[in-house]
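All protein chains of the complex are present and in place, except for one that has been dropped.
For chain A:
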Amino acid sequence: MTASELIRSSAAEMAAKLASGEITSVELVQAHLNRIAEIDGGERGIHAFLHVNGEEALAVAADVDARRAAGEELHELAGVPIAIKDLIVTKGQPTTAASKILEGWMSPYDATVIKKIRAARMPMLGKTNLDEFAMGSSTEHSAYGLTRNPWDLDRIPGGSGGGSAAAVASFEAPLALGTDTGGSIRQPGSVTGTVGVKPTYGAVSRYGAIAMASSLDQIGPVSRTVLDSALLQEVIGGYDPQDSTSLTDASTGLADAARLGNVKGMKIGVIKELHGEGFQAGVENRFNESLELLREAGAEIVEVSCPNFGYALGAYYLIMPSEASSNLAKFDGVRFGLRTLPTEGPLTIERVMGATRAAGFGDEVKRRIILGTYALSAGYYDAYYGSAQRVRTLVQRDFEAAFAQVDVLISPTTPTTAFKLGEKLDDPLSMYLQDVATIPANLAGIPGLTLPGGLADEDGLPVGIQLLAPAREDARVYRVGAVLESLLEAKWGGPMLNQAPELASTAVAAEEAN
């Protein structure tokens, strides 16, 4: 098997080859580091990575190979490399949240999910790009430059986790970690033709994920296959006493669910409000095709209505900035990160804070902090934050009513395919509309999975299909997702990413630019 074939395998296939001794972890990690060196740099590179952690990754790989050779019992994914969204804190690698305010910052501790990845002995390839503090749907709000979509280098890879999705889509990593507050795992998955899952709120510890909106944030897996995401969620999930919102009774048996292979007799609900008007024709076509395949496989497809979803986006854009404005108050130029001194006037802490935050935060972060401060301010609190929390109850009730009738819900993940870089930068509101189908799951805390559903007729770009299940029933989205994936791949004659364009090497250009 050539290195190029190897990096195109799924994580489960890589794990099997490692277990059988067909390949070593050092070979596997080196193949991915070579791929990153070849296509990530330069003006037209993917630029999924903000930091490449080659030395440590190879050391972990060598250790895994030695342990395996000595006959030690290892975790199933031991030696399989992974990329980490740069919102999750790691010892030994910088964590920036793609913000100038944390440039070069080294965390003194590991996030719980990182501890679990180290315990499973998965080599970390590096830290991936994102919208600053995970605020955005295109990764264009990164303070360290944009990430390109491997399907079309002039288009966005989604956001905020565009780096993780692009890394996995371009075979720079088989697995990655993302975070999802309103769709930051699922929307990039949708537009890059990859798989991503937002687990049930509390199923994966948030300790060490730099908080944006604490009641919405969730860490989850990014991969190329449904089974791979299930395997990764099993590594990172479970109760953590260091996260007081961590669940003690989260879903188990995720990989088993993904391997089950049937949906006969399951009831799948199409959310009336999340397709049709406002959704691109090619997205709608691919969505209807998936419904037909599931019906042929023995699932019963019914339509359900969630009448309050129309208010979900508005409620989200009140709750999220409100929580973000208070979470980001800690970036004050005292305990970590940047300190900028005012150019004139007295040097008081308050003025240093104002200058630091002015220099350290980008436009979108400032916009959300101001919006959140507004929504929480005296006289507006009830009308804004209070109302939004009541809408949150209505959205939860809509889901409860829907799940009383069906086992899982289905919708397109995003209303459109990937848009062009720069297209929505001057229009924050139209950028926000990207998340219309993903936000309800965050408001209700339920699990959501996106998988590739084919290419849109009008532009040949990936369409994502979203599956939703009740809280703690993550296994259901893996079960249905894996079945739909195999039906679609049988139709296409292989994984959808086989249809993605070959990426030209940018290594020479990157070398010259240095």
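Here is the rule we go by: contacts are C-beta pairs under 8 Å (C-beta built on N, C-alpha and C of every residue); 3 or more make two chains touch, one makes a residue touch a chain; residues count from 1.
In the analysis below, contacts and distances are computed from a predicted model.
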Item to complete: Among "Aspartyl/glutamyl-tRNA(Asn/Gln) amidotransferase subunit C", "ATP-binding protein", "Phosphoribosylformylglycinamidine synthase subunit PurQ" or "Succinate dehydrogenase / fumarate reductase cytochrome b subunit", go ahead and choose the protein name stored in UniProt for the chain not displayed.
Response: "Aspartyl/glutamyl-tRNA(Asn/Gln) amidotransferase subunit C"
Discussion item. Looking at the full complex, which residue from A:H32, A:R186, A:R392 or A:R479 touches the chain that isn't shown here?
Written reply: A:R392
Worksheet, complete the sentence: Of the candidates A:A70, A:A404 or A:L429, the residue in contact with the absent chain is A:L429
Practice prompt. Against the chain that's been left off, what residues of chain A make contact? List them.
Written response: 105-109, 200-202, 215-216, 241-242, 244-245, 247, 308, 311, 313-315, 317-318, 325, 329, 332-339, 341-342, 346-350, 352-355, 357-358, 361, 366-367, 369-371, 373-374, 377, 380, 383-384, 386-394, 396, 428-429, 432, 442-446, 471
